[in-house]
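For this depiction, one protein chain was excluded, whereas all remaining protein chains were kept in their positions.
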Amino acid sequence: MPHASLADAPPATPAARFRQAYRWMLLARTLEDKIAALYHSGKIVGGVYLGRGQEAFSASLALNLRPGHDIFAPLIRDQAGRMAFGEPILDTARTYLGSALGPMRGRDGNIHRGRPDLGMPAMISHLGAMLSVVCGMLKARQFRGIPDAVGASCIGDGGTSTGAFHEALNLAAVERLPLVVAVANNQFAYSTPTDRQYACRDLVDRALGYGVQGHTVDGTDLAACLDTFQTAVHRARTGHGPQLVVGNLLRLCGHGAHDDGAYVPADLKAAPLGQDCLLLARQRLLRDFDASPTELDLLDSQAATSVQQAVATAQRDPAPDPTLESWQPLASRWLVETANSESP
Amino acid sequence: MPHASLADAPPATPAARFRQAYRWMLLARTLEDKIAALYHSGKIVGGVYLGRGQEAFSASLALNLRPGHDIFAPLIRDQAGRMAFGEPILDTARTYLGSALGPMRGRDGNIHRGRPDLGMPAMISHLGAMLSVVCGMLKARQFRGIPDAVGASCIGDGGTSTGAFHEALNLAAVERLPLVVAVANNQFAYSTPTDRQYACRDLVDRALGYGVQGHTVDGTDLAACLDTFQTAVHRARTGHGPQLVVGNLLRLCGHGAHDDGAYVPADLKAAPLGQDCLLLARQRLLRDFDASPTELDLLDSQAATSVQQAVATAQRDPAPDPTLESWQPLASRWLVETANSESP
Amino acid sequence: MSITYLEAIREAQRRALQENPEVFIYGQDIAHFGGAFKATKHLARDFPGRVLDSPISEDAMMGLAIGAAIDGMRPIVEMQFADFSSIAFNQIINQAATHFWRTGVPCPLVVRLPSGGTAGSGPFHSQSMEALYAHYPGLVVLTPATVGDAYWMLLEAIKLDDPVIFCEHKFLYYHLKADELPPESLPIGKARIVRHGKHASVVTYSAMLHESLRAADDLAKIGYEIEVVDLRSIKPLDTDTILASVARTGRLLVVGEAFPFGGVSAEVVARVTAEGFHLLDAPPQRLNARDTPIPYHPNLWAAHRPTASSIATALRGLLGF
Partner (left out) sequence: MSITYLEAIREAQRRALQENPEVFIYGQDIAHFGGAFKATKHLARDFPGRVLDSPISEDAMMGLAIGAAIDGMRPIVEMQFADFSSIAFNQIINQAATHFWRTGVPCPLVVRLPSGGTAGSGPFHSQSMEALYAHYPGLVVLTPATVGDAYWMLLEAIKLDDPVIFCEHKFLYYHLKADELPPESLPIGKARIVRHGKHASVVTYSAMLHESLRAADDLAKIGYEIEVVDLRSIKPLDTDTILASVARTGRLLVVGEAFPFGGVSAEVVARVTAEGFHLLDAPPQRLNARDTPIPYHPNLWAAHRPTASSIATALRGLLGF
């Protein structure tokens, strides 16, 4: 990582861009369906969090970044964005399955993965905490003479209630950092609807209070997402300070794979907000971008094959072995006391 | 406390109101001048924080509250508001001088005092932390069937950068609590000017992002402050949710009595913002409200006498005696282990 | 009828809501949804307006509880996981814990912390934070290990006039069942001798009680009688009961699931050696989790925290001294 030729050169035409985004969305959906199936058959221990319904928003952000140059700090529903930014599909499979060969080596799991040395920090669970970390990475790049690196950080409607969100966005504005904060307003934080989360008309109204630019977009509409993030990332990159992008959409699944999301009202699911961005993008490809059903079916089966291969590889991987594990929390190994590495 | 007949019945006419506010401002200024003098002569140990230049803003807020019914959570520059809400002048003197008879009994000092059972919580130092406490007191009053109690919480421009400020204001909006947040934007947080604190045009622009009503006022203008807070408190009391009031003014002293504030630029001091609200109010009394210089001189000397008496009393008070002190942090005394109360 | 540890917590809350109009519950997803672990299932329905969903704002949730407590209510705050109480840390240690001592006005509230490790939960959903909260003056810290204690200690905690950190163990939520609730329990501040023995004392609490009991079973097979003490309450700590046990056995192993540096196990050892040095026939030992973040993978996790088997090994070492 950054790997895929796909991710490297942003395609010239809107149509090519749309198609490329669609492929990442499709791959993410296919992978996550598989991960959910593995969870339900007891093959994955711990939590499983899906980005169903948020793929267009997430992929569009990442596709407007430059892997190897920019920073992308995904959260729990950013499988599509992660891959579009260059995270290998194998990282996902290995981390969920606890492979010793994954980036987290079984020490951390599921969505708590990243490759910070490649511009993708590994999230901690505490919501909001990654935003200021991205600020710091941007500050580092400024110090190191890379002032046009953009840093994107993802968060949900619920995460905007954290003090960490506020402190980081305000600090980014004061430091005038090229930060793009993508708020996926999927109408729920776990089971909590937005009226118990905030009382403003629209979360984008927060932008003014920080002195940053705000953008709103229909998160089910891939083309709109691509455009909005193109603008926002460009503004950040060209010295206009932090950008706050709010995408309105619906989480098309439970909070985690353990949750059926029964509390999501039917009328919300039936509303335009409840449409599936992947399905809409597929229809749009057929209607406006010269795609044929055969071609799209081929993409489907290609995605299925990639997923199957990745999962099969990860399942053959060794699990971490506690007796071989270095139980040392410090990089300065000579400082670790032997007492600490004794068995409990 | 609530003591003064002054505080009990809000005077009917704007003129009477103005005059009443002036008296609290004057008393606060006189007291704080004395406290600063005691500090400089080594009679006070620890920090001394003055409200010089902020008396109009602070007193106006408190005068619009109902002591015994509402809540007032002052911060470090609210001597005027504290007294207008009913805090005895002796509480200040005793707490600064470490008297065993003060509300904090020498356990805490200076501005870290309060009478939570009378609706005035005792601030902790951590900025922003009192806002959500006021939310909780308001919630309690709702549960207890006093839904029209208003809670006011003071904070500075610097304090708006804390996560605690954000979480509390957002929570208050979600809970639709009758909270009035008074932001005294005195242009500095310790030595830090506002351009290193926030990047928005005006802090009042934050209101929109929380879905609360915003108000701005010239903090040097007592009449304007009285009006603005009257509106804000009334709105809060009548079910319109939290109100954010930003007062623009200048801190007319250092951060604490130890600080000469040399970093405050001369042009700021010379600007309209830098005017002394107390002086302006005095001029206004003479000009528009039929006050005579003799009458105002009498007020001066009355204030001086009150201050002198309070300080003299506090200085005669016993200091806390560690051998008589109960070194028990719990209200449930039977749970305190004897080991804890042994001498260190 | 049988009742789980989790149900005991729910029933204690139900009873408190019933008996005392000053009680309310505040937390994320606790109303209609009944909480991430269902500890408040149906309570919002049965007590309208008194079980409230909060925004994701642990600092403000805690501040709200403190304000309500000092203004006459008895709030219960549910943290979704103990680990997220790090965001409420300042309000807990500096506002709640200091309030009574500074002002003379009590601050009666309970913070429920779903604590401890379960397989696959990883570094941020597994922590045991009792050591942090016990270090700060002004807090009561409780760690019930049985269904009965979960019920009675929570009820007593709600009645206390002080802020209580109530560490519930997530592993016990569903795994631990009792036939029925006991009619009463020991008061807060008292440890319980759960198993009598004469060769060594294991002092422990929360989920580690059950691992320790299994280790004691193991050692019984080779003829050792291990006394097991459940602290129940971390602060205050029942030094007397611990010392009495050590007086009987002469050997002490303290077992905790938290990180090894400082904390509860060190405190127990330091008290016993200060006050009961002459009672000890062998160096007192501690067994805690390893000094790394808590790993996600079940293999690593099992090697990170103490288990019946590693406790038995430590006991054999202690007995062979």
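By letter and in written order, the chains are A, B and C; residue numbering begins at 1 in each of them.
Simple rule for what comes next: contacts are C-beta pairs under 8 Å (C-beta built on N, C-alpha and C of every residue); 3 or more make two chains touch, one makes a residue touch a chain.
Because the structure is predicted, anything quoted here is derived from the model rather than measured.
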Among A:29, A:66, A:107 or A:251, the residue in touch with the chain that has been omitted: A:107
Among A:63, A:83, A:138 or A:291, the residue in touch with the chain that has been omitted: A:138
Omitted-chain contact residue, chosen from C:152, C:259 or C:301: C:259
Candidate in contact with the missing chain, chosen from B:58, B:142 or B:197: B:197
For chain A, residues in touch with the removed chain: 103-105, 107-108, 112, 114-117, 121-122, 124-126, 129-141, 143-144, 163-164, 167-168, 170-171, 174, 328-332, 334-337, 339-340
Chain C residues that touch the omitted chain in the full complex: 83, 86-87, 89-90, 93-94, 97-98, 101-102, 123-124, 131-132, 134-138, 235, 258-259, 261-267, 269-270, 273-275, 277-278, 280, 282-286, 290-293
Chain B, residues in touch with the chain not shown (by the definition above): 44-47, 98, 104, 106-110, 112, 124-127, 158-159, 161-164, 189-192, 196-198, 263, 319-323, 325, 327-329, 339-341, 343-344
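The working rule: only the chains that are shown with their structure count from here on.
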Whole-Å gap between the CA centroids of chain B and chain C: 40
Whole-Å gap separating chain A and chain B, where each centre is the average of the chain's CA atoms: 45
Separation of mean Cα positions, chain C and chain A [Å, integer]: 36
Per-residue multi-chain contacts in chain A, two or more chains: 161-164, 196-198
Shared interface positions of chain C, touching two or more other chains: 54-55, 57, 59-60
